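Read the structure below first, then the notes.
All protein chains but one are shown in place.
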Amino acid sequence: MRFYLQKIAFYVVALWAAVTLNFLIPRLMPGNPVDIMISKMAAAGQPITAGTRHALAIELGGSSGSILQQYGDYIVNLLHGNLGISLTNYPEQVTTVIGQALPWTIALVGLATVISFILGIGLGMLAGWKRGSWLDNLIPVTTMFQAVPYFWLALILVLVLTRVVPIFPFAGGYDVTSTTPGFSLSFIGSAIYYGFLPALTIVISSIGGWMLGMRNMMVSTLSEDYIVTAEAKGLNPRRVRMTYAARNAVLPSLSGFAISLGFVVAGSIVTEQVFSYPGIGQLLFTAVSNDDYALMQGVFLVISLSVLAANLVVDVLYGLIDPRTRARS
Amino acid sequence: MDTSIAVTNKAGDKPTRVRRESSLSRLLPSRSAKLIVGLIIAGVIILWGIVGPLLVGDPHAISTDAFAPPGPNHWLGTTQTGQDVWTQVAYGTRGSLIIGFVVGILATVLSAFFGVLGAYIGGAVDEGFALFTNVALVIPGLPLVIVIGNYVPQNQRGLFLIAVVLAITSWAGSARVLRSVTLSLRNRDYVSASRVSGEKTWRVLVVEILPNLIPVMASQFVFAIIFAILGEAGLSFLGLGASNTFTLGTILFQAYNDLALTQGAWWWFVPPGLVIALFGCALSLINFSIDEIINPKLRNQTRAARKAWGLTAEQIKRLEKEDVK
Partner (left out) sequence: MSPRSTRRRLGVALVAVAAAATLALSGCSSNSTSTSSSGTTSITMFTGQVGNFTENFNPLNNTGAYLPQTNGAIYEPLFYYNKARAGKPVPLLGTSYSWNSDGTQLTVKVRQGVKWSNGKPETADDVVYSLNLISNNAALNTSGVKWVAKKTADDTVVITFPTTSFTLEPQVLGNEPIVPESIWKKISDPTKVTNTEPVGTGPYMLKSFTPQSYVLEKNPHYWGTGASAPKVDQVRTISLANADAATSALQAGKTDYMGAFLPTLKNIMAKNKNLSYSNSPQATTALFTCENAALGCTGPQTDVAVRQAMYYAMDRTQLDKQAAAGFSAPASPSLVLNTVNKAQITSPKYMEVPQKANVAKAKKLLEADGWKLGSNGYYAKDGQELDLSINVVSGWTDYDTICQLLQGQFKAAGIKLTVNQMAQNAWTQSESTGKFQMSMNSVNMGVSSDPYFQYNNYLSTSATAPVGQPAKSTNTSRYSNPSVDAAIKKLATTNDDSVKQAAYKTIQDQIVKDMPYVPVYVNSALAEYNNTRATGWPTQSNQYAFPLPWGGNWGMGIVLKTIRPVK
């Protein structure tokens, strides 16, 4: 019980720190929304007079009061689920804007992460079981893909698979001309079709790590005494492989998996840039390039929370699965 | 398993050959093709990064020869402004390597400090350090990059700044690993024994624990280098990279922005990525070998390796059968 209380206290502090930093960071940044809006309006040929600055300052509002007061307002708003108004999408609420983008990111990057993990673990298990096999020798090749810049690989795949051999669409989340979002076969099919190539690039570039990790753990586990005992007892090899070896070998990968799930939101930014995918990564990019503090904070908050949540899950699971972590002198 | 091989080995001279090897080479996995290939590729690229910029001209030099394909004048063709890609890649390699190594060193030092020290001392210090590590782990790196990037005067914002930022955002993961390894080490019997025998704390840490951490730290160091070079490329791709300097990432950013891909100027886009890929692969191969040091069970026991141990074909067959089971 004390273990869990400790952990909970720990996460409360970590959450507070993340939220507070989230508050401070945009406030430390230079630039102000009025200037940026004026330069944008000038570029679009809008009239700029001395009155413009005044009008914009009124319309955009802006931070007032001491920093402590602002911090208080921020925490109160946060507790009410009020993340403020997005400047780039004025006057839309940040929560609405994030709500629109988040499902796409979770569906694409989240699923790709899951697929990559399951495939990687499965193949890694087999490679560790049959050392020196062709599959085992394939591992350095798949690890190679991890050492390649993701966007570079993705862009080359896009070039080949959407232009040279046009099999896949090059941009978007679904075919906007033929279907609308909804629970229809055409939409689901379209979403899968449009998500296939981005998902493929994510899987290709991340599967190597899972394979290698699982393979190495499998190899280590196989030389443990209890495996030898199991084999000596003449148990079915499949049973030894799955129930005795793989189950123990997968533990460290599981913790890695939980953390990588937490980074789904953060990791989506480059993917979505390459594929014009309508998710949260593009949102963050837009927010950063437009000095949209509220939107930036909102996205960071989602990222921080998901990472923290994933960590919490790991800790709790580990406490359950592996008693050694709990008992520390 | 190793002992059983020595026992079944009938040729008496072979074990003596093994015994003759120095302690260092015994530490390294013997005749690992991976290690050799990795070291060669990495060595060539590092050498190229050091020497290359001295051999080529000014990477900024502009000519009217825009988007020229590879040829005798321009080995890797030219950019949109007629700059020589080969020259830029030479400077870019140097820039990326500097970032990689600076980040590697900084991140390793930071992670060792927060991971090892905290875990060894234990108690409130450990709790504090672990808290700090976890907070650092959940802070999105991107805003930090932007804030710092905006704060530093423009003319000083170069490689080192990006390197520092990447290091700050990348040490926490390995600190966690080091902490857990240290935690398990400090509870080992031999550590307890040396403590009971009255060894000083710092001596236990430096003499008993640290040597066992070196392979893990080396692996983390190599990983940090890969991370940094890839991270820098990713940041550059988003337009947040080092300014006024060449790195492989900034070259890729330029190429992408000037639509090198859609214009068919592959010679501008492919080579920088390929250098990163090759270097990353080489480091991965080295990391494989380090893993095999950390965990001897991982050492290669393929057919070729076993032949090299002087096993007969029958013995190999028998061993493989055991493995397959």
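Per-chain numbering from 1; labels A and B assigned in written order.
Here is the rule we use: contacts are C-beta pairs under 8 Å (C-beta built on N, C-alpha and C of every residue); 3 or more make two chains touch, one makes a residue touch a chain.
Please read these numbers as outputs of a predicted model, since none were measured by experiment.
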Out of B:N73, B:N187, B:T201 or B:N257, which is the one that touches the chain we can't see? B:N257
Contact with the hidden chain, among A:G122, A:P140 or A:G172, goes to A:G172
Please identify which residue in A:G124, A:P149, A:G195 or A:G213 touches the non-displayed chain. A:G195
From the list A:L15, A:I38 or A:L235, pick the residue that touches the absent chain. A:I38
Would you mind spotting which of A:L24, A:L78, A:A107 or A:L317 touches the chain that isn't drawn? A:A107
For subunit A, enumerate the residues touching the unshown chain of the complex. 29-32, 34-56, 58-60, 86-92, 96-97, 99-104, 106-108, 111, 115, 162-163, 166-167, 169-178, 180-183, 187-193, 195-196, 199, 272-278, 282-283, 285-286, 289, 291
Contacts from subunit B to the absent chain lie at residues 60-62, 64, 66, 80-82, 146, 149-150, 154-155, 239-240, 243-244, 253-254, 256-259, 261-263
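Here, only the chains that are shown with their structure count from here on.
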In angstrom, rounded to a whole number, how far apart do the mean CA points of subunit A and subunit B lie? 23
In their complex, what parts of subunit A are in touch with subunit B? 10, 13-14, 17-18, 21, 25-26, 28-31, 130-132, 140, 143-144, 146-153, 155-156, 159, 163, 216, 219-220, 222-223, 231, 237, 266, 269-270, 273, 284-285, 288, 296, 300, 303-304, 307-308, 311, 328-329
Given the complex with subunit A, which residues does subunit B contribute to the contact? 1, 34, 127, 131, 134-135, 137-140, 142-144, 146-147, 150-151, 183, 187, 226, 230, 233-234, 237-238, 249, 252, 256, 261-262, 269-270, 273, 276-277, 279-281, 283-285, 288, 291, 295, 297-298, 300-303, 320, 323-325
